[in-house]
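The other protein chains are all here in position, but one chain of the complex has been omitted.
The block that comes next holds subunit A.
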Amino acid sequence: MATQDIPHDVGGGRASLLYDPKVRGIFFQILVVVALTAFVYWIIGNTVENLKRANIASGFAFLNGRAGFDVSDTLIAFDSDSTYKRALLVGLINTVVVAAAGIITASILGFLIGIGRLSNNWLIRKICTVYVELFRNIPPLLVIFFWYFGVLSVLPLPKESIELPFGSFLNSRGFYFPKLIWGEGSMLVPVALLLGIAMSWFVARQARQRQMATGATFPVFWTSLALIVGLPVLALVATGFPLSFNFPQKSTFNLTGGLQIKPEFLSLYLALSFYTAAFIAEIVRAGIRGVNKGQTEASSALGLRSGQALRLVVVPQAMRIVIPPLTSQFLNLTKNSSLAIAIGYPDLVAVGGTVLNQTGQAIEIVVIWMVVYLGLSLITSGFMNWFNAKMALVER
């Protein structure tokens, strides 16, 4: 809106008000808001009226009803006596879990491949190029099908499970591994782990300060590793190994006991990670390429080794270019997780769809879907904006 001050025509009275751009601007803004409100009101009113006329129940009261169906993957307690609300929560948690796991894996994989594409090694460079071109050009749904029908469903049946080390099994029903049972006194172990992490953080800070002051370096990485791994192991020895394992056993139909990761989760998680990693690799490559070659040359002139130059000079600057498009990839991955429905992983869309069908509350469920995905996306981009702002401070 144009708001510059124009000298008022003192004698004009009403005419001047009509031609005042400020007044006119406010008038049209109010008009747009009123028209928009009226339109939304009309849409809602019309929908409610028609639902009533078609004798279709509406409102969100159905959420407290008994679900009556079971869900295969549940991280919180759920059975057919739980409510629809809880079923949707189960779906939401599954969506968040697969998205979070996918984002972490895709980022790690993407960074490695992106750096690999710039490697001096011919073979590594070509393998990374083939990877990117392959996964970037296949629709994500096909990648999911590839893992589900092409890889995981051709594994043997439970009775002929592939036996892996540590009492783990792999078969067409998923990956089974022993469940850790915490015995008496084992609480010392996580305490020791936390202590190790805290101490590592402290050591790292001290080392940085000392380096700033004196220039002397300190092997922070190896010290931290020793602290984080060593302390819990020490705690285990001190308490006399209170841990035991519940191993998967073969029964009539499946393996029972232990923990199971189902093929639906595995294939969705792997597909989303592999697919998105291809895009992240390109973003990382672009980010690194975006850093002036002079920076690398200057760091080697300072005597940094190439790994150090990458870690201390190039990547921090590349991050500023990488983060904004990375956010979009994280959002894409989260939204692509709704393809879960094709292989029967109970994410929010799949469970919501079941609720929709059992209750017939289409509009309400669609509203819940939209609000939840919007919320997830806003949280992700909010976090990434914060991260971006933090990284931008490094700018000189």
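Basically, a contact is a pair of C-beta atoms (placed from the backbone, for glycine too) under 8 Å apart; a residue touches a chain by one contact, two chains touch by 3 or more; residues count from 1.
The definition used in the following text is that contacts and distances are computed from a predicted model.
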Check your understanding: So which of "NAD(P)/FAD-dependent oxidoreductase", "Ubiquinone biosynthesis protein UbiU", "Amino acid ABC transporter substrate-binding protein" or "Thiazole synthase" is the UniProt name of the chain that got left out?
Key -> "Amino acid ABC transporter substrate-binding protein"
**Study point:** Option from A:Gln29, A:Asn50, A:Asn121 or A:Ser244 whose C-beta touches the chain left out
**Key:** A:Asn50
**Study point:** Omitted-chain contact residue, chosen from A:Phe27, A:Phe60 or A:Phe253
**Key:** A:Phe253
Review point. Just one of A:Asn246, A:Thr296, A:Ser338 or A:Asn388 touches the chain that is missing; which is it?
Key: A:Ser338
Point to revise | Absent-chain interface as seen on subunit A, which is shown | key: 43, 46-47, 49-51, 53-57, 68-72, 79-80, 149, 153-154, 157, 172-173, 251-254, 256, 263-264, 338, 341-344, 346, 349-350, 353-354, 356-360, 362-363, 365-366, 369-370
